[in-house]
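Apart from one protein chain that is not included, each protein chain of the complex appears where it belongs.
Entry: subunit A
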Amino acid sequence: MTIDSDLEGQIAEWRAYMDRRRELHRTDAEELEDHLRSRITELAQGGLRTDEAFLIAVKRMGSLDELSREFAREHSDRLWKQLVLPSESDAPTAARTRRELPVMVLCAALAALAIKAPALFGLGLGEDDDAAFYARNLSLFALPALAAYFAWQRRVGLPVVAVLGALFVLGAVAANAYPLDDDAHTLVLTAIHLPLALWLVVGVAYVGGDWRSDRRRMDFIRFTGEWLIYIALLALGGGVLTLFTVGTFEAIGIDAEGFVSQWLLPCGAMAAIVVAAWLVEAKQSVIENMAPVLTRVFTPLFAATLLAFLVAFIATNNGIDVERDVLILFDLLLVVVLGLLLYAISARDLTARPGLFDRLQLVLVVSALVIDVLVLLAITGRITEFGFSPNKTAALGENLILLANLGWSAWLFLGFLRGRMTFAHLERWQTRYLAVYAVWAWTVVLAFPPVFDFA
């Protein structure tokens, strides 16, 4: 039979239709295509024109719905999307995706070894004297390996690699060059803010150096949410593993706690950071994103809680007890609200019209804002009274940054609900704001110690 380009086109169209069916794997579609071709060949030999033969062959195969249903009955597992490792797939894959797994393992191993490297220089893990060293450097063990993995995966150019390297070196210098006492407040601040700053550096690697793109930034936000969920799951699994390691060895009279605290936990935690990132990437198109699902569940609950708090606050007329930690607590509350907002945005169809959930979201944001303003009013007096300590300044700065973000978000939200603005405005505002977090985190790490005399 001569190659009929019309027929090939028709078959390709039919095949594309088949490939969209989840119940039919690639190999099944291939098998059915072979079947279709055999029948067409036979019909054509019987004297039909190829286009007629194609129509009859497709018709004989029956409706695709029915076919898929029969396949689904045998392969019901396919409706549960499974994570397929590249090496297991029988489809011919590119060499690069086959190398993905080894490279990820290599990066995870590097991260795991990195945390043991200081031990070679006499800085023991878990010793009180060196706790401060590990606290301020914690993010410098695993995040460079993670950035390296993304840099390899995204094939970023040399200039981007140079920028990434320079930022990590800057982070390392900032964490270690300042003469900070082990109990200095700014040391704690560095230990908290350096991971944040470096996580955004990982973001530069994640977006493949294309950090100006709003879409890519949103991808990084999505990635961060999924990564947090995976790291929590891995931590749970790691906890179970630890329990069994200690328990089973204890049963035969061997004390495994030293091994667990010196090797299993630190190395496992560092490797998990890379593994979780790889899992998020590998399952991206396979499993529904979890962060938006959790957001859907918790947005109404948080909105109700905040409203109840406001009502109770007004009804009882109790003042806010301005404790040391209260500012941090409300910072965290704003972070949670911002997270709920971000992951609702990340999963939203930008062109969809405003619905009930959007109104709920606005209620949540506005009540969080009102509560925060109340807290700020209560706390200002205290700060003017006792002056600015590094902790208070950082907590206040964060509060203002989040307040500004949520305030403007609420405004944009209102505009959107009234139909004056598109949802894309809100998304763009959030993705642009990432830069503010980066600037703030680096400011705390780099400028706070000298400004506050290394206190």
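As a convention for this text, a contact is a pair of C-beta atoms (placed from the backbone, for glycine too) under 8 Å apart; a residue touches a chain by one contact, two chains touch by 3 or more; residues count from 1.
To be clear about the criterion, contacts and distances are computed from a predicted model.
Per the UniProt record, the absent chain's protein name among "Transcriptional regulator, PadR family", "Peptide/nickel transport system ATP-binding protein", "GltJ protein" or "ABC transporter permease" is "Transcriptional regulator, PadR family".
Only one of A:R22, A:H35 or A:R49 touches the chain withheld from this view, namely A:H35.
Across the entire complex, the residue among A:T27, A:T248 or A:Q284 in touch with the chain not shown is A:T27.
When the full complex is taken into account, the listed residue touching the unshown chain is A:R73, out of A:R73, A:R155, A:R212 or A:R418. For subunit A, the residues touching the absent chain in the complete assembly are 27-28, 30-32, 34-35, 37-39, 61-62, 66-67, 69-71, 73-75.
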